[in-house]
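One structure is given below, represented as structure tokens, and several questions about it will come after.
Here the complex is missing one protein chain, while the rest keep their positions.
This part shows chain A:
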Amino acid sequence: MGAAGGADWRPAASREALRRRAARLASIRAFFAERAVTEVETPVLAAAGVTDAQLDGFPVPAADSRWLQTSPEYAMKRLLAAGFGDCYQITRAFRAGERGRRHNPEFSLLEWYRVGFDHHRLMAEVAALVAEVLGPGTTATLSYAEAFRRAGLPDPLTAPTARLAAAAEDHHGALTAPLERDELLDLLFGTMVQAALPARCFVTEFPASQAALARLSPADPRVAERFELFAEGIELANGFHELTDPEEQRARFAADTARRRAAGRPTPAIDGRLLAALESGLPPCAGVALGLDRLFMLAEGADSVDAVMAFPWERA
């Protein structure tokens, strides 16, 4: 592998695809300029990592050790808490071990925050931005539970875990190891539900166990005010009506850390600066992260993010 191949110094994407990528980045910046959303830059190397149960960061062994960011979320929320207002960022994010046709461990992320928006208002803006790049089209909205129903699966909120396991085994054959409830939901969602979604579609009201940094719904605390956008069954964006309560955030960090420890994964220190920012007051807001490589891949009609990247993982 690697150097011996001979041709792997060359870019994976065509020159034309990379030029169109540049034009699309310019159109995204114009989109935010029109709406008076300010571009910001925050550190890619931060003192704290993330505690998300299913994300692995790259540790950097500097004198004072650092983490390559998995997203700019924490730093941007600190700007919001400091009163900065609406902002967006186009940056690199890093997630160890994630490599496939639709994953590269180093990737480009567009993240933006709107003060005073709830997730519904932000979803409308996400749909408008995606239409700029992929062309006009209607975007459906389904709840997480409705999306499972469409795929002919049991209700993800109420079905016993054994029924979810049986549904997974119907489709995938015997599981190689027993899976926890959220793992079963991820498997069913990632394989069967996504494939059955409409062409362009938001999925909302994720189970509270998968709230991440979203608030729980005041109307139904079993679900969170979180959404994801899918195009052609491919996950493009993940957004929240943001959790602003520092105590609840602290409790979620602690729970995530406990899950990581139980799974034998590294446990980065909890980001005290983010918690301090929340304590000083994060204005009510909604935020979203959108994977640019996948968006550009779809715009190109390609089947792999390699088609829009100069140098994916194996050539980096």
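Quick note on the criterion: contacts are C-beta pairs under 8 Å (C-beta built on N, C-alpha and C of every residue); 3 or more make two chains touch, one makes a residue touch a chain; residues count from 1.
Just so we're on the same page, contacts and distances are computed from a predicted model.
> The chain dropped from view, which UniProt name applies: "Elongation factor P", "CoA-transferase beta subunit", "Aldehyde oxidase" or "Peptide/nickel transport system permease protein"?
"Elongation factor P"
> Among A:18, A:140 or A:179, which one is in touch with the chain left out?
A:179
> From the listed residues A:20, A:35 or A:103, report the one that touches the chain absent from this view.
A:103
> From the listed residues A:54, A:141 or A:257, report the one that touches the chain absent from this view.
Of all options in A:54, A:141 or A:257, contact with the hidden chain holds for A:54.
> Going by the contact rule already stated, which one of A:235, A:248 or A:279 would touch the omitted chain in the full complex?
A:235
> Could I get the residues of chain A that touch the absent chain, sorted low to high?
So the residues of chain A touching the missing chain come out as 52, 54-55, 97-101, 103, 172-173, 175-177, 179, 182-183, 185-187, 189-191, 210, 212, 228, 235, 238, 291.
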